[in-house]
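For this view, one protein chain was removed and the others were kept in their places.
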Amino acid sequence: MSTSADEFAKVAAKASGGINVTGVTKRFGDFVALDDVSIDVPDGGLTALLGPSGSGKSTLLRVIAGLEQPDEGQVLISGENTTDRRVQDRNVGFVFQHYAAFKHMTVFDNIAFGLKIRGQGTGKIRERVKQLIELVHLQGFEKRFPNQLSGGQRQRMALARALAVEPKVLLLDEPFGALDAKVRQELRTWLRHLHDDVHVTTIFVTHDQEEAMEVAEQIIVMNDGRVEQSGGPRDLYEDPASEFVMGFVGPAHRLGESWVRPHDVEIRHEPNGKTIEALIDRVVHLGFEVRVELTLQDGETFSVQLTREQVDELELKDGQIVFVRPKSSRTFSPDGTVPATVA
Amino acid sequence: MSVVNPFARYGMRFAALLYLGLLLAIPLVMIFVKTFEDGFREPLEAVTSEEGLHAFYLTLLCVGIAVPLNTIFGVLCALMIVRDKFPGKSIINSLIDLPFAVSPVVIGLALFLVYGVDGFIGGPLDDMGIQIIFSTPGLVLATIFVSLPFVVREVVPVLQEIGDDQEQAASTLGANAWQTFWRVTLPSIRWGVTYGVVLASARALGEFGAVAVVSGRISGETETLPLLVQNEYDNFNVAGAYAAAIVLAILAVLILLSMNLLRRRSSGDEDEELGLQVVAQPAKEV
Partner (left out) sequence: MGLRAPFGGEVLVRGTVLMWLSIIVLIPLGAVVFRSFDEGAGAFWEAISEPEAVAAIKLTVITSLVIVVINALMGTLIAWVLVRDEFPGKRIVNSIIDLPFALPTIVAGLTLLALYGNDSPIGVNVTYTKVAVGLALLFVTLPFVVRAVQPVLHELDEEMEEAAASLGASNFRIFRSIILPNLTPAIIAGCALAFARAIGEFGSLVLITGNIPFDTQVASVYIFGRIESDNTTAAAAVAVFLLVLSVVILFALNLFGRWRSRHERG
């Protein structure tokens, strides 16, 4: 991502309802959960915080919400410094991984909670809750209790509850983490559409790179309490800034000194000087796509992604000796961070 | 069930039921039989005598003061044990259980030594004209002591179970600590609190030993229902003793019924079984 785009995001975030986090550090005892983290989220954007568990992504989200107090650094929401403001006064919408539904309240009362706290009138509350129930497609469920809802319905209720108070920003902590695969997929698409309608600045935490790439406009990759890289889904995939991002966003294999994506490998029957010898362990047909599993001479294994036509043309079979060459690959400096060369 | 052969099963069932029958059920039935074997008039007169009514009133007064105070204490204490963190917390957590372990008579003696006329708190209070021991405040104090841990012990596991997700959600929606407590925390633990209140009431109603020490047994003044039972019995008024006992027994059966209803209600409602935490889980680490 170019510097000018970075600058643009920062300026855009300050100008309106965006979020700026600057130099935030958070320790739990000896464990450093966040180490000098700075991020900028533009107004109205949909941003994913992506990283493995323990990378600090949830902690960062909780710091933005005010559920955790940072040891150092600042949080700006719409250009206002909210670092010392209590969670109650930040006007953020927060959606918890396990819903945090108020079990003793109906769907209606759950969604109305924030409005009641703000002392709004009954008529106004009823109208607003009705709108939100329509928004999240829970019509007819108003009088149900959370334990009478499915996981997906509970999560939608939690979302409506967070949106009810018209938050400046919407924060979602692994929002689909506790749901099964099919519901997850539906909710992703639905969240994408919802964001197009509501347009509130949104950050969601996920450990699933596919989810991040499908839903988000901007992805911030985190590892070991630090930001590895931020940018659009395509930037991250095609231009990873570190070995970690290369391996975490999309599949990648080490081939000699460099890293390569499985679809960026050419297979030939004859050597041409730049190629490496390999043995085909297995040719796996997955429909249109074919996965060829290979072992190199040094015992390293990796797989290559080809189309059915390519495999038929080359007549690849189990047990053949072939020669492979990366079509494009990336090499990182020994500490695994700065991209040194792009072949 | 499939494993055990039927003879062994019937044998065990018979042994268990016989034991329970001889120890619990038949004696309980007997007290009803004995009370009413000469008709209803005599026991009714004994219960509605001035002495009987006063004892009943005094018992209810003790329960009425001790249980609400211990409920407030219990909820606060449970919140502290589960949500707060400070050195020495686990010691306090263990000390809460002391009233379960200490003999009622020792409890009575303890209160007598501190709040009696010669005690270091009771002495100064006596100079001010406030009498604790051998008077109603002493009875209340003893009742508070014996029923202290029940609400804490019932609420702690419920609080642990629900976690603090809902409280955090409430705070992100703008609720302050006070609003969060009343609107989210308290409704979530209500069945635990209720169960604790029922257990505490049972203990408070029937307390004998501790109350016996601090009461001085001034008939018609510091005599609760359990004390009246003994007094009547010692004075060879067996019918009067049974009459007072039957009132307590009926209350006990009502308490037993509500315990069962509550246990079923909470287990049906939220998939979590409330039990006598006192028994099943000796003070867990928190």
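As written, the chain order gives the labels A and B, with residue 1 at the start of each chain.
In this text, a residue touches a chain if its C-beta (ideal position, glycine included) is under 8 Å from a C-beta of that chain, and two chains touch if they have at least 3 such contacts.
What you see is a predicted model, and the numbers here were worked out from it, not measured in a lab.
Within the full complex, the residue among B:Pro43, B:Pro99, B:Pro157 or B:Gly196 touching the omitted chain is B:Pro99. Of the candidate positions B:Pro27, B:Pro68 or B:Pro124, contact with the unshown chain belongs to B:Pro27.
The chain that is not drawn here is touched, among residues A:Asp40, A:Glu68, A:Glu174 or A:Asp264, by A:Glu68. Although one chain is not drawn, the whole complex shows that of B:Leu60, B:Leu125 or B:Ala252 it is B:Ala252 that touches it. Summarising the interface, chain B meets the missing chain with residues 1-5, 8-9, 12-13, 15-17, 19-20, 22-28, 30-31, 33-34, 73, 76-77, 79-80, 83-84, 86, 92, 94-115, 119-121, 141, 144-145, 148, 164, 167-168, 171, 176-177, 180, 199, 202-203, 205-209, 212-213, 225-227, 229-230, 233, 241-242, 245, 248-249, 252-253, 255-257, 259-260, 273, 275-276, 278-285.
In the analysis below, only the chains that are shown with their structure count from here on.
Chain A makes touch with chain B in their complex at residues 65-67, 86-94, 96, 98-105, 113-114, 117-118, 147, 158, 161-162, 164-165.
Residue ranges of chain B in contact with chain A, taken from their complex: 162, 165-166, 168-176, 179, 183-184, 187-188, 190, 270.
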